[in-house]
Structures are given as C-alpha cells and as structure tokens.
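Provided herewith is a single structure, encoded as structure tokens, for subsequent inquiry.
A single protein chain has been omitted from the complex, and every remaining protein chain is retained in its original position.
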Amino acid sequence: MDALIGAQLFNGLSVASINLMAALGLALVFGLMRVINMAHGEFLMLGGYLAFLSTSLLGPAAGVLVSLLVASVGAAVAGAIVHLLVVRHLLARPLDTLLATWGLALILQQLARDLFGPIGVEVALPAWLSGTAGESLAADGDGLALPASRLFILAAAAAVLGVLHLALRHTRLGLAIRAVSQDRMMAAALGIDVRRVELAVFALGAGLAGLGGVLLALLGPVTPTVGQAYVVPAFLVVILGGIGSLGGTAAAALLLGLVSALAQVVVDVAIAQLVMLLFVILFLQLRPEGLVVTRSRALDA
Amino acid sequence: MREPARLFVPEHGGMPRAAILVGAGALALMPAVLGPYDLALLGRFLSLAIAALGLVLLWGHGGLLSLGQGLFFGLGGYALAMHLKLAGTDGAALPDFMVWSGLERLPWWWRPFESPVFALAAVVVLPALVALLLGWSLLRRRVTGPYFAILTQALALAFVTLIIGRQAVTGGFNGLTDFRTFLGVDLPTREARTALHFVTVLLLLAAWLAVRHALQSRYGLALRALRDGENRMRFLGYDPLPWRLAAFVAAAVLAGVGGALHTLHAGVISPAQAGIIFSIELVVLVAVGGRLSPTGAIAGALLVNFARDRISSAFPDLWLYVLGGLFILSVLVLPEGLAGLGQRLRRRP
Partner (left out) sequence: MSPLEPLLAVDGLVVSYAGFRAIDGFSMTLGPGETRVLIGPNGAGKSTLCDAIIGRVRPTEGRILWKGRDIVRLDEAGRVALGICRKFQAPGVLAGLTVAENIGLAACRTRSWWKALRSRRPTDRPQIVDEVLEMIGLELQRDVPAGALSHGEKQWLEIGMVVATGGELLLLDEPTAGMGPQETRRTAELLRFLGRERAILVIDHDMAFVEQLDCPVTVMHQGRFLAQGTLAQMRADPAVAEVYLGQAA
C-alpha cells in the first residue's frame, strides 16, 4: 500500500510537471493581458507532434533532444502568429478572446486530425529514457520503480521553472514583463513598447507549452485532443495559483497534482477529477478578499 | 476586466407582431410539411434554442459566460431519460444496459425516476439546484469573467467523465437510448411526434416571452448595469449576488428543459450532449445569432444547426473548421451577431 501511494505521488509529480508547463504560459499571459487563451492546449499538442516528427526523422536518441528545441521554437512561432492575427485585436474583451481562441483550438484540432489521423501517434523513447531508476530499492519486492522518462520530465520542468525565474528577475524583457503586468499605462508612459512585450509573452507562453508537449509525448500517445486533457487542469492551476507569481503557479500545480494523485488511491480517475475541482472551489471560499483586489481611486482598475 | 459598454436598446416592441405570428404559424404548420426525420431534426434544434435563450440572459446581458451549460442540458436530459428507460423495460426489472453490465439490482437513486412526475420535476429542479449551489459559491466570492467560464467548463468536464466512468449505472459513453413510451404514449407514432413538436414550440414561445420580459424589466436594466459597472452598482447599494444568481439559475433551468426535450426528439442522451464541446457550441449559436437578442438566439440556433446538418453530411471533415471559423468571425467581425447586423442595417437611412 505504501508503495502504491509512493508510486501515485510520483505519477502525480510528473503529471503536475506537465500541467505546470502548460499553466506557466497561461499564467504569464493572463497576468499580463487578463485574457485566457483557450487554444493553449493546442500548443501542447503541436509540441507533441513536433516531437513525433523529430524522433521519426532523426531516430529516438537524437530526436528527443532536438525536439525540445524544435517544439519550443515551433510553438512559439505559432503563438506569435495567433497573437498577431487574433488576440491583439481583442485585448479589452477577455470573454471574446476566450471564444475566438476556442474557435482556433477547434480548427487546430481538426487540422491535426487531417494531418496525423484521429488515432494517436507514439513517440519512440531512446534507450536512456525507457529504463527505470531505483531498482535497488525494489530488492524486497515492495520498493519503488521510478521510470526514467518520468524523472526526466520532473528535471525538465524544474529546469524550466528555474530558468524562467532567473529570466524574469534579471533580463530586460523580464523587467518589462513585470512592469507591464503591474501597470500597463505607467509602463507605456515609461517608453516600454507594451504591444511588443505582449507579443513576446504570448510567444514565450506558447513555447513553454510546446516544451510541455514534448514531455507529455514521453508519457503517452499524442492525439489531436491531447491538449484538452491537460489544459483544463492547467486552467485550475492558474486560478489556484493566483496572478503574477511563478511560485504561486508552481505551488498550485504541485498541490493539484498531489491532490489528484492521492484521490486516485481511494477513488477512480473520474471522481478524482471532481475532487480536484471541488478543492479549487473550496479554496476560493476560504480566500478572504475575493480574486481581484481593486484599486482605490477608480472604480474599475 | 470589463467588456466595452454597449449601447443596447432592448426590443421594445421592435419586433413586429406580424413577424412573431408568421414565425409561430410557420412552426405550427411544420408537422404537416416535414417528414418524420426532418421534424425530429427541427425539434432538436428548437430544444437547443431554448437552452440558447438562457445564454442571452446570462452571458449577453449578465456578462457571465458559462462554458458549462451542457452540464445543465445533460442533467435535464438524463433525468427524463432515466424515467423513459425504466418505463420501457417491458416488465423486466432492469434497463437493458444494466443487465449487460451484470447488475442485479436497480441502484437506489434510479428508483424515484420510475415516477414520471418525479422525473419531470427533476428536469427543472436538478439543474436549478446545481446552478444555485455552484453559482452561490462562485459569485459570492466575486468569481466572474474568465474564471467563471473556466470553472463552469471544468464542472461540465467532470460531469461527463463521471458518466463515462460509471458505465454500468449511467450507460457510459453510449448514453441512454431506445426509449419506447412516455406517459402511456408510444413514442415513435406520428401522433406522438406531432404532439411533441407542439409542446416544444409552446415551451420555446414561453421561454422567449419570459426572457424578453426579464430583459425589458428593471431586472434586465440592473443586470446590464452590473455587467458594465459592477463596482458602481455595488457602491449604489446593489448586492450583485442575487441578481446574477437568478440569471444563472434561470439559464440552467432553460438548459435543463431544452435537454429533456432534446432527449425526446433525438431518442438518445449521451455525454456528447453534456460535454465541453457541446457547451461551447451552445455559446456559438448565441454568438452567431446575437448575444443580446432572444430572437437572434433562436435564429442562430436554427441557422447554425441546419448548416451543420448539411455540411457535416456532405463533408464530415469540414464542420469543425466552419465551427471554429464561426467563432473567430462572429467575435472579430460581428460581436453582436446577426441581430446586431439587422439592427445596424435598419438604422441606416
């Protein structure tokens, strides 16, 4: 039983890592522009298919590493296009943005279906990712077997989180992002090109999701609707984590991943999903000052 | 966090009485004109229009976008379908799919649905209760805008996952189907179909009148005021919670009634009529027809669905592209839908 819980926790961690990769981009974009990009899951899907293409062309060993680059750049470019064509025109209308990006998500899913077929594709794992670590622990027959692919996912997510944290703290773009997130008007008055920062963040968020897509391809098949499966929990992560804090997003991803994994020890996946949702709604009840803290002088900040 | 203020003049007698009579008259003639297949198709679309009317109130005028209306549609549909399933067992103790799953006894929560009165009441009460609970817990904490949309969507997803995961007691992915009789009437007969059509048209008319009345009343005015200036209203002493909760519950009930009617017309209810995609399709009906206009929502429901029927039978792969394109276009080019277009054309000298 302990081993079961341990394995569940470990699985929860790797799913949380992918949710985090999806949620980081969502949270950055939401913090900056107050819009939710419903096509964000499709950037994950895109990353997954790019990983599939890379490993098919280059073989599993080199393919996985190359795909990390290809998928993040590819998704970032796609993100930039989406921003320029759709999101940019709808900035003051968050609910309309939500609908338009949803329409885009439907189109991208159908495109994937037409290109790769409705059934998922599998990414071939290189040898160094298909083993398990920790066999020595399993000597008594009751220990933990940690699949290497899941360890890799954890490490990758941690590395991305670290790099992103440093980038936001110490680069000019990071400074601009923090400035625009806090006060658009003021940032614009200081000469920051707000539109370019928004474009950069949208592309960055999409790129992170593309990277997440490679990671999820290591866990299972890539299907046209794989993004949907991951993006709904990612939305919940964003709500739970609050606005404007990487740490909050990371903690929320971890918390939800663990809640869901532990719930699955007792109940099935379907109930676990409901438990996760109720957990978020309950959390909102306990947060004393509502979600958005309004500013003082104007009615609507 | 607010949508741009729109200058909206509710349809104060703007809809000529003649047009309403023509519309209602045309719908009344349909059973004589259409074959059984097309009549059932029309019935399904009219049921969707009832659910769409709720979104005009909630989203168009209330500013609350629910991406989980499928949940309420599904609750209404399943509540009635459970009764239909039990009524059609022909003396067998269990519905067919339960027998196939090896169940020996009816689950306790199925029992009350043996009564048609209970099932009909549940069509209204179940969605209302769920909306009341969910709406109260979210709106009380001032959860609106994208957060509200995301959380309602997550609940619809959880509902569907639950139904699919509990195949033995819910019918799972395939849903509940093969209904034979309701209130002692054989469902497949022509007379039953015609009666069902008239019931649907009457309920749609009642829903249309009720939503229009609400929008033209002071309630509608305050709802729009809360949409455009929530905080100003709060500091004028209006507590937004009951006003918005009322709209959410009303929209849920309309979705539930639509779901029950849809189940009768389609002869099936399945997770496909409760999930995320279905919920968002309801939104697109309203977006295309005009989110502010009850009449527009009905027109949108009919137009989009007939288009879908034609396109997806001729080019099955094309429909999702069209649907996605409709979203983007309606939002970017026609934010007030066909009704807004009509109004703009009429105003031009």
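We call the chains A and B, going by the order they appear; numbering starts again at 1 in every chain.
Definition applied: a contact is a pair of C-beta atoms (placed from the backbone, for glycine too) under 8 Å apart; a residue touches a chain by one contact, two chains touch by 3 or more.
Predicted, not measured: the structure shown is a model, and the values here were computed from it.
When the missing chain is restored to the complex, the residue among B:Ala214, B:Ala252, B:Ala266 or B:Ala301 that touches it is B:Ala214.
Among B:Leu103, B:Leu187 or B:Ala225, the one in contact with the hidden chain is B:Ala225.
In the complete complex, the residue from B:Met233, B:Ala260 or B:Ala339 that touches the missing chain is B:Met233. Contact between chain B and the absent chain runs through residues 5-8, 213-214, 216-219, 221-222, 224-225, 228-229, 231-239, 242-243, 246.
Following the convention adopted for this analysis, only the chains that are shown with their structure count from here on.
If you check the complex, the residues on chain B that touch chain A are 1-4, 59, 63, 65, 134, 137-138, 140-143, 145-147, 149-151, 153-155, 157-158, 161-162, 164-166, 229-232, 235, 276, 280, 283-284, 287, 317, 320-321, 323-328, 330-332, 335. Contact residues of chain A toward chain B in the complex are 30, 34-36, 86, 89-90, 92-96, 98-100, 102-107, 109-110, 113-114, 228, 232, 235-236, 239, 268-271, 273-274, 277, 280-281, 284-285, 287, 290-292, 294, 299-300.
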